[in-house]
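For this depiction, one protein chain was excluded, whereas all remaining protein chains were kept in their positions.
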């Protein structure tokens, strides 16, 4: 932590800052420059809120030196984490394809889609039973019935499943049915939910909030990890920017940034990252070329009549073409699909 | 809803769109332009997801015409809502001041701050018992003990209280202690929480998410309203932008925009909206000049040692000066404090 | 400047960084922490690009300590700058109102608007002769003819004038006609233009780019100041964010932030800052309550037929009401209009 004093800060003000640093059990190293004094702080700054120093007279601003996360940091876990789920290894040299409908709508819809996912070479079946919806007037998901259908499809097609949980009360219920628990973008900083998920032993796919920095994503992972669950996978799914030609802006930079900062696997969601089905395949290719460990995409047999997210869902034949194109890129990266 | 067809869309493609509009129980009015055909849709489009039409062959994009919210709309409630809380009227000609510490830390800290809030002319006492914190390694709030202390301060100083709830399970517990339930910015789209809060009969202060649009804030309010709780107050607390000289960018435009779109009262939070105590008073003045019905600010007797959000907390004497300056602006607006 | 080394940086890598710091004529103070070493750099870092150190092996990132601007800094100019223009003092206790049409369209239009500005108590007449337009297919301004009309209105109504210049070649021409040169938001980082404007002796109103930070605005001012022109006024006119309910997001925080960082006067442009005429008056009030030294607004006698920016222009009677409301707020701030 570096505390930058104001241009006209007095010696007494510097002394007060130093005293507080020492009260916190840290060491202070003042450096007197030509225009300003800075106080460098030595020690583990993580349990401290740097902003508290901005209250001291004579302080201009405070800058962190250490990353605030530790369990999620590659500094302390140089080897890639591989998460194994019923024979599928996420984070290995294989690029993983997770696919399925946005919402589970009916047995017929789910089974038909699962068959298409399996046939095209997908590895994991996704589907929403509890849906976070911006409007209270639209379809909210089938709930428990959706979980049961997912389980049925899982067993019928031998595909591990992933589904989202919205509320701490539902975590243990969802964990009984699913192979991977998904924490959605809108819940990335729902700390009560992160804590409960952290207390289970299920692998977790943690989606980046559309308003969250890479560092905040890693801090959300730190919540799960610090509650005892080490099998966390991260997902880039687009951030909100000023651009309106796509629903979100897929942050491709985040993929290599995350791979360098953390040992956790990184999955790309080009469906939400673009919001338009025509863009899903090119962005899936790009994500793999940037180093993603897998993709998660929405597939629907009749997207024009989907109860949610139709605009970004691929039809089965387009999905099969996507898998094939992603495979070409993976091979150019010396990986498999 | 307006469906814009592609430049080269065929008559058959237009016909398919029209058929789907009619299947949904709406009417279609095609308009053939020189470069493009558009299909105008007549009827209540709210239960429909416009994006589903983007899947149809020949469709370029879809634009909404109606606001997606209805219960929150001034179109249907032209009169301002006044929320009465133990003699305090939010949304009236009086500008309301809510103040107190970010977190409840101890009886002494809370009582001392409550006394200062009361003496300076504050109307409502704020304080956090359950805290949403970005890092799992910092103070997470006193929980139930914090609620009990808030209740004690409420009774001692005759100040209604407001406190945040993080999780659906805690809603009924919190509702037993507090006068106003706060839903924080990070939970603005925690739909499970909005629904539970909507089932209580307590007034709600709903904070805008840091990367949520005004329309999404009104849709979050719609969740609470549609579950039966009509006493919702909205809070602008700064949005996330590219600017780094302040923690957030206080969206002053949102105040008159909200006042024109909805009948719900609008409160400003200049503490979070700036992240720096020096900016709290000027932005509080600005918010009232823009038409806010009240302000909510953080006050701490020893902010440099606060366990959270010290950098944006006012000391009691600065808070008293703020109330006095806000009063001058309120009077220039022909309102009182 | 603070250079943060990587977790596993070697002593040799630290030594190379120190050697380069010393080559640049600066001093290096290494501080060895538990997890990381940082190198604090003492001396004037302004002619150095901190990013160059990110290339050295073992360096994680570099943080600036000093503000990159100096001539624009209040650290070196504690007193407010007052810019005097034909009897109008910008930056004094008087809040200045600049008003007029977006574009000069005809003698009749300009004279009628100038009369309305004068009568309502405006101090300075604005009007565009050279217009930056997003589309090549719309009205681009009257050019020289517009400058002549502005001069005529200036003399007829005894109002100093302000007009924009788009290109270095036009600076001396425009300077012959105008009292204040405006550099528009899209040209805030047109360094050729800033340099030429800096070589004139005319006061300059420098508008913040819609994509620019407060620090970049001050660096743009530094360009003008460092070329010899000290009479620079800054203008907040809204930034681009994800919010779509207004054309721009007026950054109210920037007003007190700028007032603390610089001695230059700060003007608010609520017309561009909102893009909607209904919001101009509330945001003008808010800007003055936040400490702005003046406002610049668009006024048009027939905005529905304006050749540009009609949507954000006030009619004369609404402008007169705005001046009156801004005066009430100014008086609450112990200033005049």
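Per-chain residue numbering starts at 1, and chain names A, B and C are given in the order in which the chains are listed.
In this section, contacts are C-beta pairs under 8 Å (C-beta built on N, C-alpha and C of every residue); 3 or more make two chains touch, one makes a residue touch a chain.
Computed from a prediction, not measured in an experiment: that's the story for all the values here.
In the complete complex, the hidden chain is touched by one of B:75, B:108, B:155 or B:317, namely B:75.
Across the entire complex, the residue among C:5, C:180 or C:219 in touch with the chain not shown is C:219.
The missing chain lies against chain C, touching residues 20, 46-47, 49, 51-56, 68, 132-138, 166-169, 186-187, 189-193, 209-211, 216, 219, 222-223, 226-227, 240, 275-277, 303-306, 308-313. Of the residues in chain B, those that touch the hidden partner chain are 2, 4, 7-8, 29, 31-36, 38, 40, 42-44, 63, 65-66, 75, 211, 240-242, 244.
Counting the whole complex, the residues of chain A in touch with the unshown chain are 211, 213-215, 239, 241-246, 249-257, 260, 273-274, 278-279, 282-283, 285-291, 328-329, 331-333.
Note that only the chains that are shown with their structure count from here on.
Of all residue numbers seen at the chain A-chain C contact, over half occur in both copies; the interface is built from largely matching residues.
One rotation lays the C-alpha atoms of chain A on chain B, and its angle is 180 degrees to the nearest 5.
If each chain is reduced to the centroid of its CA atoms, chain A and chain B end up 26 Å from each other. A separation of 38 Å divides the Cα centre of chain A from that of chain C.
For chain B, residues that reach two or more other chains under the stated contact definition are 211.
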